[in-house]
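Structure provided below as C-alpha cells; questions to follow.
The complex appears here minus one protein chain, its other protein chains still in place.
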Amino acid sequence: MATVLQAPTAALEPIGSPAAEPQPRPVTGKRKRWRPVKDQSKFEAQLDPAFAAEIAAEVEDGDLLHRCIQCGTCSSVCPVSAYMDLTPRRLIAMTRAGARDDVLHSMTPWVCVSCYACTVECPKRIPITEIMHAMRRISLREKTYPRRFTTPVMTKEFVDMIEDRGRSTESWISMKLYLKTNPALLLKNAGLATRLFRQGRIGVKRASIRRRKDLRTLLKAVSS
Amino acid sequence: MLEHELTPRPPAPNGGPRIGVYVCHCGLNIAGKVDIEQVVTFASTLPDVAVARDYKFMCSDPGQELIEQDLRDGLVNRVVVASCSPLMHEATFRRATQEGGQSPFYFQMASIREHVSWVTADGEDATGKAKALVAAAVRRVALHEYLEPRKAEVQPDIMVVGGGIAGIHAALVMADAGKHVYLVERESTIGGHMAKFDKTFPTLDCAACILTPKMSQVRSHPNITLWTYSDVVGVEGFTGDFTVRVRHRPRYVKEELCTGCLECIEKCIHKQGKFEDEWNEGLSKRKPIYIPFPQATPPVVVVDPEACIWFKTGKCPQTCIDACERDAFDFEQTETFDEVKVGAIVLATGFKTFQAERMPEYGYGLYPNVYTSLEVERLLNAAGPTGGEVVLRDGSEPKVVGIIHCVGSRDAKHNLWCSKVCCMYSLKLAHMVKERTGAEVYNFYIDMRTPGKGYEEFYDKILREGVHMVRGRVAGVTDEAASPEEEGHLVIRAEDTLIGSVRRIPVDMVILAVGITPQPDAQDVRRMFNISCGGEGFFTERHPKLAPVSTFTDGVFLAGACQGPKDIPDTVAQAGAAAAEVLAMVDRGFVMLEANTAHIEDELCSGCKTCVGLCPFSAIAFDEERKRASVNEVVCKGCGVCVAACPSGAAQQHLFTDEEIFAEIEGVLAYV
Partner (left out) sequence: MSARAVSTRYAYFPGCSADGVGRAFTESLYAVFEHLGYGLDELEDWNCCGATAWPSVDQDQAHALSARNLALAEDRAPGADPVDVLASCTGCYRALLKAQEALGTAGPTQVKLGRALAAIGLDSEGRARVRHPVDILLNEIGLDRIRQAVVRPLTGVKVASYYGCQLIRPFSTFDDQYDPTSMDRLVEALGAEPVDWPLKTRCCGGSCYCGGPVIGAMPEATMQLSYALLREAAKRGADVIVSICPLCQFNLEGFQDRMAKRFGHPVDMPSGFITQLMGIAMGIDEKRLGIHRLLRWRLPVAPAPEPAAVGAPAAEEGGGDA
C-alpha cells in the first residue's frame, strides 16, 4: 500500500507556544549540579565474565547477543529509549562486558514497554525484548529492581493476584499500585476514575476462575 | 578431441612388480611416535618388495634422489612412500618417480603422519597402524596400471564476458600480449557501473576521465573484437576448447556506419524524452532512440522497439532516417548469432546495487527526496539528468543531507555481508554534496571501514571538512514532525552511540548507501558456464585465499565484483591476475588432464542413464542410437560418482578399480 506521500495538505496550525512545547531542553549556560569527580574505571574484578552467558541461557536464541555489532538500531527504534538510563544497545554492551551490577540495577528493563520494535528491527535478530524480560526476572530474584517504581511493583501484585484467583481485576491492581507507590496520584486521577466507573469500565467484583487449585498445581508442575 | 590409449604396462625387467618402500621420519613428526625401524623391517618382508629404506625428509632433494636412483638402477619399478598426506606431496613423489624414468602413476602414498602419528596417542598402536597402511599401499601399487599423463591443446582465442572496468582491463592486458579477445557486453556500451560515477575515491579522480581512455583503447585495439548489446546464450566444450554462442541484439542501426553524431536523436518526432532512462537510474526521460551517455563506446545509438512508434504502430515519418547522413538505419535488423571457439573465458559480469524498496522503513519510493547513492552519482555527474547539480525533486537545493550507510548490508534480514565500498563512497558523496551545495551533511554509520591505500587519510580529510559523523544505524526515516523545526523535513532518528543519546535530525534529502549484491541472473549465468555460486550468490573462486581468480571449472576465470564486493583498485588488480592466469594457460598451449578418469565399459553398459545426470561436470554423453553412455575423459575430473552409482559396474575408474581397492582393504585387514 506504499504510495508516494503528499506533504500534509491541511493547513497546519502552529503547534503552540514554544514554552509549552515538548522540545528538548535548550542549551542554557545555567549552572547545573556537578557530578562528583571520582574514578569510574571498571576493574576486571568488578566484572562478571559469566554474566553474558547467564543472560543468554535464560532466553531462547539468547546466544545471539554475542553477535551484536552495537549498531544502535534498537535504541533508535525504541519509543522510550530516551527515558532509559542505559539505552538498549548500551545495556547489551554492558552485559557482554560483564557489568552485572550496573545492568541489574538499571531502570532500562523496567522502562521497556515490550513493543518488540527492537526485536523486529535488529539486523542480527537478537531477541532483545526477551532479554529485557530475563533481566527483570533476575533483578526480581536478587531484589535489585527499583523499589518504588510502578512497573516491578505492579508485576508482583499482578502475579500474586493471578496465583490466587487466576484472573486479574484491573481496579484492585490499580488501587494497590497507587497505595504502594504514589497515593497522591489517587487524588489527581479521582475524577477520571469516577467517570470510568460511571461508564461501567471499572469493575469492583473480583474476577476469579473456578478451578483455582488447578492453577497452583499447574504452576508448581511446570517449575519442578 | 585428444585420444588416449591405454597401453599395457611395459614388461618389468624380470617379469613382475618390484616395489620400493620409503619410510619418512619427517623429522620427529613421524619418528617421534612411530618406530620407523620396525616399519622398514616389516616392509621388507612384504611380497614383491625389493627395497625398503627410510630417510629423515623424503620430500627433500636427497630424499627424492633415493627414489630416483633406485629406479634408474633398475632395483625397483614401483614406489610406495610412507610419509605425509597426498595433498601435501603426492605431486612431488609422482614427479620423482617420473624423473626416475617410470610412469608417475606407479606410485602410491601411505599417509602415516596425518593418519597415524598425528592422531594416535600410543606409540605401539601407531606403529601397528603404520605397518598396516604400508601393507595396503604395497598390495595396491602392485596392481596399478600403466597410465601416461595426458595433455589437451588450448585454443588460442579468449572471451571476456562483461565490459565493466574488470572486463576492460583484463581484455586489454590479454590483447596487449598478442591474444585475440572477444569482449561481450550486454548493455549498448561498455563501462559498467564505473561509467555512471562522477568522481572516484580516494583521489577524487573523475571516473570518466580515467575510464574513457581505456574504453577507447578497447574499441581501437586490433586484437579485441568488441561485441556490445550482446549476450552469451550457450557454452559447450571444455577446458582449452570452449564453443561459445553469442547473440547480438538488434539496435536497428548499422554499427559500422554510425558515427555517433546524435542528429537522429535530435530529430526524433518525440520532442522530449518520455521513457524511463535506465542509465540515469530513472531520474530522467529519454526518447525511443538514444545513446546512454555521450562517451558511450561504441558511439552508436540504439532504438528501443518497446518505445519506438514505428515498431508499435508502423506509422511514423521516421525523421531519424532522414537525419542520418550515413544512411545507417536498418529497421529490418534481427538478432544475429556468432559461434566462436575460445580456450579460456573470463567472467566479469559485475554486480547490482541493493534494491532499496526492500527496506520500506527508509522510505525509498514513499518519500520523494529519498535517493539511492547511484541516483545521486547521476545527479553529481555533469552528463547526468541535472547537469551536475544536486537538487531535490522540486529543483531546490537541499540545506541538510543525511547519508545512511549499510543499506541492505550487514543485516540478517537482507544481506549478511559488508559491501566493502559503501563507507568510502558515502564519505565521497558527503564531500561532493557539501562542496556543490554547501549543505550540512550527516553520515550515519555502524563502523567506518576505510582499509585501502589512502582511505583512512580520505576519512580524515572528510572529518576536517566538518561533515557530521553519527555512529548509529538508522532505524527509519519519517516525515512525522515532533517539534516545529522538523515540519516539512524528513527526520532521521538514530542513537548516536558514541555520546549515548538518541538524536532526531531533520534533513531535506536522504541518501541511501545501498550495498553490492550479485546480478539477478547470477544463477543462470553460473549454470551456463558450469561454475558455482556461494550461498550469497557471488561466483565461487577456487580458493578464497590462494586462488581468487580461477574457478573449479578449468578455463573459466573470474574478475571483479561478480566474485564478491570490491572497489576499483582491487577489481583492476583481480582483472590483471585473471588475465595473467589465462595467458599462462594459453601460452603454455596445453592443459594437463586428470589420469584417474572414469570410463564406461561398452559391453557392460545397459543404457540406464543413471550416470549421465549425476556427473557434476557434465562429462558424460549418451549415444541415443547405440544406447551407451561414454565419458569425455578431457572434462572428467575423476570424482567417482558415476562409478559408485553405476548399477552394472560398467563405469570404472583408472587408479580406482575394484581390484585395487580390495587389495588395499585386504592389506589393512591382514595386519591390523
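Which chain is which? They are A and B, in the order written, and residues in each are numbered from 1.
Everything below uses one rule, namely that a contact is a pair of C-beta atoms (placed from the backbone, for glycine too) under 8 Å apart; a residue touches a chain by one contact, two chains touch by 3 or more.
Computed from a predicted structure; not experimentally measured.
Asker: Among A:Arg67, A:Arg147 or A:Arg211, single out the residue that touches the unshown chain.
Answerer: Hidden-chain contact among the options goes to A:Arg211.
Asker: Kindly note down the residues of chain A that lie in touch with the hidden chain.
Answerer: Residues in contact with the chain left out: 1-3, 5, 8-10, 12-13, 15-17, 19-22, 58, 79-80, 83, 110-111, 113-117, 119-120, 129-130, 133-134, 136-137, 140, 149-152, 154-156, 158-159, 162, 166-171, 173-174, 177-178, 181-182, 185, 189-196, 199-203, 207, 209-211, 214-215, 217-223.
Asker: Residue by residue, what part of chain B touches the chain that was omitted?
Answerer: 360-361, 478-480, 482
As a working rule, only the chains that are shown with their structure count from here on.
Asker: Under the definition above, what is the set of chain B residues touching chain A in their complex?
Answerer: Residue positions touching the partner: 360-361, 365-368, 406, 410-413, 446-447, 471-476, 479, 482-484, 487-488, 493-497, 500-502.
Asker: Please output the residues of chain A touching chain B within their complex, sorted ascending.
Answerer: Per the stated touch rule, the residues are 2-5, 7, 12, 14-15, 18, 21-24, 69-78, 81-82, 87, 89-90, 117, 121-125.
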